[in-house]
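With one protein chain withheld, the remaining protein chains of the complex are depicted in position.
Here is subunit A:
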Amino acid sequence: MTSGVGPVEESAAEEAPIVANADVVKARQMVRALAQQARLSLVDQTKLVTAASELARNTLTYGGGGHMRMSIVSRGGKTGVRVAFRDEGPGIPDLDLALTDGWSSGRGMGLGLSGARRLADEFELVSEPGKGTHVVVVKWAR
């Protein structure tokens, strides 16, 4: 995260494994609780939770399971929630293709990754074939 002004401070970090379907549900609940704590509006809470839900399911389905790390971040007086997903799966060979609406390597709608990018304020995707995938979303309180 290099965009924006000033250093980013982090607090209330929490981690959770994403290895089963129930973990996706758990991840949604955890993200919602943290978004409420960071005083995000109801719409922003819902957007962040939905983005986290998409990314958690991608971690599980395509990454073969991994980890979620979430925290409250603040920068220049603004507060937000940062959620990161990391897996050691096969990685994404073509990032642009993966971010194309309607394209899916699986049986989904092909909107999860691109949708998550639109739902978040900041989005970072690092992936290389054979080296797993790391996705970060940030939603700032307005």
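Note that in this section a contact is a pair of C-beta atoms (placed from the backbone, for glycine too) under 8 Å apart; a residue touches a chain by one contact, two chains touch by 3 or more; residues count from 1.
Just so we're on the same page, contacts and distances are computed from a predicted model.
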Chain excluded from display, named as in UniProt, from "ABC transporter ATP-binding protein", "Superoxide dismutase, Ni", "RsbT co-antagonist protein RsbR" or "Succinate dehydrogenase / fumarate reductase iron-sulfur subunit": "RsbT co-antagonist protein RsbR"
Absent-chain contact - pick from A:K47, A:R75 or A:H134: A:K47
Chain not shown: contacting residue from A:R32, A:H67, A:R86 or A:H134: A:R32
Absent chain, residues of subunit A that touch it: 21, 25, 28, 32, 42-43, 45-47, 49-50, 53-54, 57, 101, 108-109, 111-112, 114-115, 118-119
